[in-house]
Structures are given as C-alpha cells and as structure tokens.
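Questions regarding the structure given below will be posed in turn.
Yeah, one chain of the complex is gone here, protein chain that is, but the others are all in their spots.
Let's turn to chain A:
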Amino acid sequence: MSWITEYVRPKIRGLLRRDVPDNLWTNCESCGQMILTKELRRAMNVCPHCGHHMKALVPDRLAWTFDNGECTRIELPPAPVDPLGFRDQKKYTDRLKDARAKSHLDESLIVAHGTIGGYPAVVGVMAIEFMTGTMGAAFGERFVAAARLAVLQKSPLVVFTASGGARMQEGVISLMQMPRTTIGVQMLKEAGLPYIVVLTNPTTGGVTASFAMLGDVQIAEPNALIGFAGPRVIEDTVREKLPEGFQRSEYLLDHGMLDMVVDRKNMRETLARVIGLLMRAPAKPEGEKATQSVAESGAAQTSPAA
C-alpha cells in the first residue's frame, strides 16, 4: 500500500526510557503526601497513599502497555506548516517549536506496535504535554495511519486519549479531524477488528466528541476528567455549582458511557484479556500471564481517591 512508503517509516527505537528524575521526593498533587520518586515510578506514577493517577508521559505509557515494555514506534509525518498562518500572542509555528523542544515529541499522537499479553496490537498514545494534546491535521493523519496499520496487521487498535480538544490554531481544519478520525475507526470496524479506547485525564472537546467515544470497549483510568465541554464553560453557562465527581471516570461509568474504570497497574492485563476475547484467540494454558490476570482483575477497580 502506498501510504506505507509515503507516510510510515518504521524505525526500531527499542526500550523507551526517560532520564532519571532529579528530585528524590515528589508530592502527590491529590493527597499532598511525599513519595520517594523512585517508588512512585515503580508504581507507574500512582500515589501509593491515595491511589491518585498522576500524569503519564508517552514513553512510560508505551513501556507499561506493551509486553516487556518493547515496541516499535512508527515515524509519521510532522505537524503541518501552519495552514492558516495563525498568530495570536505567539506564532503557531513557534508554539509547535516550543512544544517539540519541551516534550521531545513531534506531535500529540505517538503510534507504536508490539504485543500486549502476547497479542499483536497497534497503540496510539496522546501526549497532553504536546500543546495540551490538541488535535490538528497531523494528528488526524497519524490516527488514520494507525488504523490502517492495524488493518494491515489484522490487529486491534488501542488508543490512550488525553486532550484539551481541537487545536484552535488550525481552525476548521482541526474540526475536520473529527470526521477524519471517525473514518479511521470505521476502517477497523469494517475489518472486524477491535478498537479499544482508554480515556485518561483529561479528555475533552472534539477528541471526546469523535474517536474517543466510539470504542468497541471504553475503558478509563480512575478519576479522569472526561467530557465534551470543559467544567468552567459549563459553570459559566448554567451558573450552577457542578455536582461532586462530575465528568469524572466513575461518573461516566455510572451514566453508561464507559465499560469499566481500570487502575493503571491492571491496564495491560485488562487490555490483553479483552483483546484475546474479541479476537477469539485460543485461551492461554493455565499459569500463563493473560489467564492469571482474569482472576486478578476480574472486575473493574476504582481508585480509593475516586
């Protein structure tokens, strides 16, 4: 297929490890307790005291999701060259440069493939640290490429979402990524392949109102903010105090918008089990990882912080 040669240049990056953090201690942003940074990293950035799920950077997310933390990242086209010539207090092109320098990423969606519980899978991870995970044309292109790769490999697509919504600096082009990514989802659907969404904190706007709500299975991390309109916009509109827990994962689960809320430590096992079942893969023999996990994390688990 031409898109492979045109857009996708596979490149093995091997293990994705971040530098050792400078601070010995980290304060939990939820309960305020001090945690040894090393211990926090071991706990996948989840507070051992209150279960608060802190931000996950893209390399960590990939490492936690794939078997042995191993995956192949797909190199994809960079962000567009500012189609609107957008400039507010800062030029869009400068914002992109800054975002690249700060995040060490080239866009707000990173795509990789590997195995999860032994099952081949394509995974897209959104980067909240890249222009608040906003969706523009390059994002849409990557999403569609990820869907095509999954179809080509006959494997499921798993997408971890985290986004402030559409990228204003691309105007209606960014809005048109809503239908564009939806077409990606349809490609999987037509190929009979599972499309699994994992919503993480925060997921709002045009991202929620398109591919992020169209999963065959909808999973969320505990206490993630998930919604169409942001809480402040809603407060300004209805001039009411928002209910406790409003637009959080558990609230969405209660209102029928999610299948389950899953702790980060159980995510890989849950994904593996769901993929195995939907792909009608033969059950793994007793004692193997994917089977064990059924007993371990049979039901949706919520964090004590929720």
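Here is the rule we go by: a residue touches a chain if its C-beta (ideal position, glycine included) is under 8 Å from a C-beta of that chain, and two chains touch if they have at least 3 such contacts; residues count from 1.
Here is the rule we use: contacts and distances are computed from a predicted model.
Name of the non-displayed chain as stated in its UniProt record, restricted to "Xanthine dehydrogenase molybdopterin binding subunit", "Transketolase", "Acetyl-coenzyme A carboxylase carboxyl transferase subunit alpha" or "DNA-directed DNA polymerase": "Acetyl-coenzyme A carboxylase carboxyl transferase subunit alpha". Among A:Leu36, A:Met54, A:Leu84 or A:Ala191, the one in contact with the hidden chain is A:Leu84. In the complete assembly, the contact with the undisplayed chain comes from A:Met213, out of A:Ile74, A:Ile196, A:Met213 or A:Val262. Residues of chain A that touch the chain left out of view are 77-81, 83-84, 86-89, 136-138, 140-141, 144, 166, 168, 170-180, 182-183, 185-186, 205-206, 208-214, 226-229, 233-234, 237-238, 240, 242-243, 246-247, 255-257.
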